[in-house]
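Excluded from the complex is one protein chain; the other protein chains are retained at their positions.
Now for subunit A:
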Amino acid sequence: MAKVTVDGITVEVPNGSTALQACEAAGKEIPRFCYHERLSIAGNCRMCLVEVEKAPKPVASCGFPIMDGMVIKTDTEVVRRARRAVMEFLLINHPLDCPICDQGGECDLQDQAYAYGGDHSRYAENKRAVKDKYLGPLVKTVMTRCIQCTRCVRFASEVAGVPELGATSRGENMEIGTYVEKALTSELSGNLIDICPVGALTSRPYAFTARPWELKKTDSIDATDATGTNIRVHARGPEVLRILPRTNDEVNEEWMADKGRFSIDGLKRKRLDRPWVRAHGRLHPATWQDAFVAIARAMQGVPGERIGAIVGDMCDAESMVALRDLMTALGSPNIDCRQDGAQYDLSRRDFYTFNSGIAGIEEADALLIVGADPRHDSPVINARIRKRWLAGAFPVGVIGAPASDLTYGYEVLGDQPSVLAGLIDGSLAFADALRGAKKPMIIVGQGALTRDDAAAVLAACWSLADAVGALSADWHGFNVLHQAASRVGALDLGLVPRAGARSVAGMMSGGVEVLWLLGADEFGAARIGPDTFVIYQGHHGDAGAARADVILPGATYVEKPGTYVNTEGRVQTAFQAVFPPGEAKEDWRILRAFSEVVGHTLPYDDLPAVRARLAEANPVFARQGLPRFGGGTGVAPAGDASALGSTPFGRAMGDYYLTNSISRASPTMQECSRTYSQPVLQAAE
């Protein structure tokens, strides 16, 4: 620790800190453009100048290492003049087009010009103009506004791991771009919009839509993947206009994946905003009462075991517990959340969660990825792995080649399950890397769990974790990486059929007479038997609704308060940002209302009561956040690790941009799919 005095305030900061950090520790605000805590230091904007005693001239605090006894002054005439001068330089070639700039109102340049700049410009000559660059369908550029802080360049190469942005040419002619005018191949590109301190990089879909002060902000949780990214939904009136990440160092730091950020135009399209009932082969608009009566009639005389329910990938825990209670009341044991047919062992929670924790990745010192494609399963977690990899000494092995480069160095160990056996018995070289590590980590993806021999793969991964010392009293290196936001919550609620009950596959082809789909679209609705009466409760007119006999319009994740459990098992609460459209309602309320019609009234009338029921169903729901725990318990999953099959590991995800009903309805995601996924698919043919 070093003692530093900032404007007369003495603070202690760790050795190796910068003057800027010391100033922050002393509660002094230092204006900055190029400095960003999560990126490397560039020191090229000079906005952060401060005076350091004995230094002959002002120093750029963001890159200036502190020394014990250093005296920093941030509020002298010299500093004020230096800031004014830097600001004047920055604005020389800036177009000052705030009235037509989307960054207006949340622009660092604007704010800092107000706070630290001069009151007028002395520059009368021509300003330079820069051609706008093409960066893909998500990021809009107005490069004349760029102040060349290079934050975007550093973000792309350091965090996103796609070194495609750069500063070409020199001096007056320097320009930021890809040079070759191609779309950035990153699933994290939306974050460029957030880190650009000016209006050079803005959101293309959100262009000219709103000013920040018009928006109502609601804290929520991203439900488009299982990361549990903390988000803030920005809405105006009934419309969600954009979604930004919230900082949570435990989960997403301050990043967010493109699918969660840009799917939102799908919230307005293909919506189910009123109940529908099928009569004579066609769907007709109906009232809630008619719809409920139609379902009740279809259920009449049907024994409980001939009724089934499938839970979708974006459901909140509240609606899932209500559905579970309804099915129990109807006497049905058939309820399944595994649209993809994955197999889990529910006997212990750590058999199906990401136990090291996302932040725990940074502590790990070796990694094995089995049947997962972290880049697409969770771009944010992938960025965390890359962050760890950049820190060095982090061997990464992959079983089953990922669909695209993972943005860090890794070794493909093969695509056969037998590789696992080779690692367990130590015959493969990578086993030494795992064994030699203090905190080895194994990530098991859905590609490994959606196979016939999934139980064996799970057991093999567990015993490998055990063998290499990944399960100890203070470290749990066994991790399941999920793709669906609802999955861990559903597993916590036990939404998997017990022995003898029907799974998703068992409910197909006439396995049940009445089938309740809670937002389930991805299981292959065409497989449902022609005589099965299908109820679709959900928000989008997608595969499930197309097959339904009764449609009950539900709410999307931004339209209801909900509890989500991410792949780590972290319980997080989302607030309601907007109201569901038309007659659509919160999903647990629909189930509660229907239960009354069939005479099995669910015992809760308001949200606190449902949440109390959740906590009763599984105490984990009573506790927000994530307790860390070790893995050394001696218990292993039930599967037989020696029963590994010989099918190579494949991909468990189709097109990253089109994995759920919201993103499929989103024109932006469709365009991303055309830009990014289809060329790759074509090239692979």
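Rule of thumb we're sticking to: a contact is a pair of C-beta atoms (placed from the backbone, for glycine too) under 8 Å apart; a residue touches a chain by one contact, two chains touch by 3 or more; residues count from 1.
The criterion applied here is as follows: contacts and distances are computed from a predicted model.
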> Absent chain per UniProt: "Protein SCO1/2", "[FeFe] hydrogenase, group B1/B3", "Rieske 2Fe-2S domain-containing protein" or "NAD(P)H-dependent oxidoreductase subunit E"?
Replying inline: "NAD(P)H-dependent oxidoreductase subunit E"
> Which listed residue, A:T5, A:N248, A:T328 or A:S404, touches the chain dropped from view?
Replying inline: A:S404
> Which is it among A:F89, A:Y116 or A:Y179 that touches the chain not included here?
Replying inline: A:Y179
> Which listed residue, A:V412, A:A473 or A:A609, touches the chain dropped from view?
Replying inline: A:V412
> Out of A:S169, A:Q300, A:S427 or A:S646, which is the one that touches the chain we can't see?
Replying inline: A:S169
>> Applying the definition given at the start, please give the residues of subunit A touching the unseen chain.
In response: 157, 161-170, 178-182, 185, 404-405, 407-412, 679-680, 683
